[in-house]
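If you scroll down you'll find the structure; I have some questions about it.
Yeah, one chain of the complex is gone here, protein chain that is, but the others are all in their spots.
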Amino acid sequence: MSQTLNPAADDFQRLRDSFAQQTAMRTLGIEIHHIKSGEIELGMPYQTQLCQQHGFIHAGISTAALDSACGYAAFTLMPEDSGILTVEFKTSLLAPAQGEEFRFRGKVLRPGRQLYFSQGEAYALLQGEERLIATMSATLMCIQGREHIKN
Amino acid sequence: MSQTLNPAADDFQRLRDSFAQQTAMRTLGIEIHHIKSGEIELGMPYQTQLCQQHGFIHAGISTAALDSACGYAAFTLMPEDSGILTVEFKTSLLAPAQGEEFRFRGKVLRPGRQLYFSQGEAYALLQGEERLIATMSATLMCIQGREHIKN
Amino acid sequence: MSQTLNPAADDFQRLRDSFAQQTAMRTLGIEIHHIKSGEIELGMPYQTQLCQQHGFIHAGISTAALDSACGYAAFTLMPEDSGILTVEFKTSLLAPAQGEEFRFRGKVLRPGRQLYFSQGEAYALLQGEERLIATMSATLMCIQGREHIKN
Partner (left out) sequence: MSQTLNPAADDFQRLRDSFAQQTAMRTLGIEIHHIKSGEIELGMPYQTQLCQQHGFIHAGISTAALDSACGYAAFTLMPEDSGILTVEFKTSLLAPAQGEEFRFRGKVLRPGRQLYFSQGEAYALLQGEERLIATMSATLMCIQGREHIKN
């Protein structure tokens, strides 16, 4: 049977399955918008229960989305049998996370044998206009041969 | 009249009020344990709905707690009429966030006129033992005279 | 007299004067290639006396160039009477700094009232080919009214 009957296999199904297991993403209302090789976009609506003291989205929440974006961008390039762990990330908060909706884009800068360097950008949509509100620089690790870390 | 009649003033009430306005902290089940001048400890129980794909607490969730810990540690040293914003932070993920409970300690390294440098540490409690799982290095900004940023 | 008789004034002379005062740049053999509003490129030849233990340029040396690139990119957008200080930066080392020559590009992501966020990229030239070897994410501060910090 031809592979085209199973489009999921081409549609980053392994990544989608892993993302679905991230209960934090569901709790925070973060979803996958697009995936391609080395890149991903996630989205999240504004939610009053995820704010800091001035009513902006808490920097840790944007960071959770950016971390997943940077990680899954790297995961698109990792071998089938590998798992992924975040080593570290830095978030720069360029502007308050104010908007009706947010987009988080992750992109691989350099895939290595074990270490992957990704870059993330968070955008707020305010009255239809997209504004860069945060950037992330992240290091991810590709894990192979450890039973409990296989995605 | 003795100051002891107004314990709240000594009890970082302004900080507690600001923390209570961080709806993200309530949603994530993060609470204040202790506060003293230049330092704070927050706590959070393990929660299945805040995990990444291997069942560990998502790095973004630990980061949200560390950001609040680093920020409020700085806030203890800021003038009465000031507000606080996070400029940037970096999180290093030393070990998986595995445990029954988590503690997040923030401490000011250097208070400046406008910029404060804080350092944070996240610990997991696993069978009663505390283990360092993440560190944060953060920059915070003290904001004065902007009407909508007053805590 | 027409301003065209004094082209230096349009040529970021204040920045060039400040750069010339950075004795570290001279010692490390780092020079300005191009400047435009919000962007700068610096260059440096390979030098055997600036290496780490495997003969690659030391990460601290690339970082010195990236810091100056990120800072001066921000400086192009700051008011005439202001000075600049670096708040913090993070360097990701994507590949060994191996090459005949190196280029360091700084770009402002967001100019604020006091804080500027810049991004830097370091490239190695190896047999004529440019390769991304490091990235920087930096925060800079615009200082006004302090006598000893006026560039």
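Some points to look at:
Labels for the chains are A, B and C, by order of writing; each one numbers its residues from 1.
Quick note on the criterion: a residue touches a chain if its C-beta (ideal position, glycine included) is under 8 Å from a C-beta of that chain, and two chains touch if they have at least 3 such contacts.
Remember, predicted model here, so these are calculated numbers, not experimental data.
Considering the complete assembly, chain A touches the hidden chain via residues 87-88, 90, 114-115, 137, 139, 141. Although one chain is not shown, part of chain C still touches it, namely residues 18-19, 21-27, 48-54, 57-61, 63-68, 83, 85-93, 96, 148-149, 151. Although one chain is not displayed, chain B still touches it through residues 90, 92, 94-95, 109-110, 117, 119, 132, 135, 137, 139.
The rule is simple: only the chains that are shown with their structure count from here on.
Inter-chain centre distance (chain B to chain C, centres taken as mean C-alpha positions): 34 Å. In whole angstrom, the spacing between the mean C-alpha positions of chain A and chain B is 24. Residue positions 90, 92 of chain A each touch two or more of the other chains.
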